[in-house]
Structures are given as structure tokens and as C-alpha cells.
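A protein chain is absent from this complex, but the other protein chains hold their places.
Order of writing sets the chain letters: A and B. Residues in each chain are counted from 1.
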Amino acid sequence: MSFLDNYIYYIGAFGLILIGFYIILVKHNLIKVIIGLGILDTGVNLFLISVGYITKGTAPIFSKPGIDSERMVDPVPQALVLTAIVIGVAVLALALSLAIRLYQHYGTLNLRKIREQRW
Amino acid sequence: MIFVASFLVVLMLVGAVAASIFRDLISAVIAAAFVSLVAAILFYLLQAPDVAMAEAAIGAALTVAIFIIAIRRTKRYEE
Partner (left out) sequence: MRRIVGILLLIIVAVGIGRSLVKIPFGTSRTKVGTHYINEGIKETGSANIVTSVVVSYRGFDTLGEVTVLFIAAIGLGAVLTRSGGKETRKIESASLVLYTGCRLLFPLILIFGTYIFIHGHLTPGGGFQGGAIIASGFLLIYLGCRERRISKIASKLAESLGGLVFVVIGLLGLLFGGHFLSNFLPKGTANTFFSAGIVPIIYIAIGFKVGSELAGIIDNLIEES
């Protein structure tokens, strides 16, 4: 039970990273691959935030000026992940625009057929 | 508290497996948005309210919108 208590968030992030990798490696529709990229991104962000957690801690905001600041959670990983989420959505938008262009040029989104048509 | 976190993690993994199995691409996108929403709840349980707000607004609303607009301009079913 204490094993589960310590590592449940790590198991969740680890599972998401593996499922994202599996979708990118094995599936052959381009939009499915982009969905897998998004799931991989979410898994890595969850892992970064769960590293900075302190047991029975509180959020790092001083809502009243004299709050006890001994048990506050680490604020540095939260600042990193805030940036990473916005960059993730920008990369997804650019990848989808390239997929639309590919469909207009080749007529299909199946990666095997596109690879056969090039040679 | 630990049972709530375990239940949510299991729900998130089931949603991610469903996103890789569905053949209709719009169903796969909705499963990915569900994964994002449960991740936002887990961010709140890890005492990070800024990140939870950003993930809920961006991952569950804007990502679904741009995916559905892109699917509408290409094919809907995976071959």
C-alpha cells in the first residue's frame, strides 16, 4: 500500500508516455500520429509537476501576508510546465496545417501509400 | 484521498488506450480531450492551480477545435 501511495502519479505519467510512443511508432494514419504526439506531451507535463510535490503541501500563493511558508510546493516546475503547454498547442497547430497540405497534394493520408508514391 | 487519485489515474489510462483503438478519428480526438481533462484534475490534486487552469482551457477546448477543423478538411475514417 505504501508503494502505491508513493508512486501512483509516476505510474500514470509513465503509462501515458508509453501509450504515446506506441501510437507514434505503429499507426499509419497521419492524424492518429499527431494525436499520439499530444498524448506524449501531456504525459511529460504530468511527470514534471509530480516531481515537485511535497507531501501534504499547499499551493505557492500568499493569499494573506503572513501565511506559514514552510510546506509550500516547489514553484519552479510549475513555471516550466506553463510554458510547455502553450508551446505544445502551437506545435500541434503547425503539424495539422502541414497534414492538410499533404492531403491536398497526394489525395490520401496513409503513410505507406505516400511512401510508395514517391519512388 | 489516495483512492481518488488511483481511480482517476486508471480512468486516464483507459481513455488513452481508447484513443489508440478507435477507427473514427473524431472519437479518438474526444478520447484525447478526456485524457487532458483528467490530467487537469490531477494537476489540481498536486496543488498547482495555475497549471490546472492552463491545461483545462488549452487542452480540452482549443486542441479539440483545431483537430476537428483539420479533420473536416481531410478524411474522417482511418483506412
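By our rule, a contact is a pair of C-beta atoms (placed from the backbone, for glycine too) under 8 Å apart; a residue touches a chain by one contact, two chains touch by 3 or more.
Treat the numbers as computed from the prediction; the structure is a model and nothing was measured.
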Chains still shown that are in contact with the chain withheld from the display: A, B
Sites on subunit B contacted by the missing partner chain, in the whole complex: 49-50, 53-54, 57-58, 61-62, 65-66, 69-70, 72-73
Interface with the unshown chain - residue positions in subunit A: 6-7, 9-10, 14, 17-18, 21-22, 25-26, 50-55, 59-65, 69, 72, 74-76, 78-79, 82-83, 85-87, 89-91, 93-94, 96-98, 100-101
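Here, only the chains that are shown with their structure count from here on.
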Contact set on subunit A toward subunit B in their complex: 4-5, 8-9, 11-12, 15-16, 19-20, 22-23, 27, 29, 31-32, 35-36, 38-39, 42, 45-46, 49-50, 53, 57-59, 61, 73, 78, 81-82, 85-86, 89, 92-93, 96-97, 99-100, 103, 108-110
Subunit A partner contacts - residues on subunit B that touch it in the complex: 2, 5-6, 9, 12-13, 16-17, 19-20, 25, 28-29, 32, 35-36, 39, 42-43, 46-51, 54-55, 58-59, 62-63, 66-67, 70-71, 73-75, 78-79
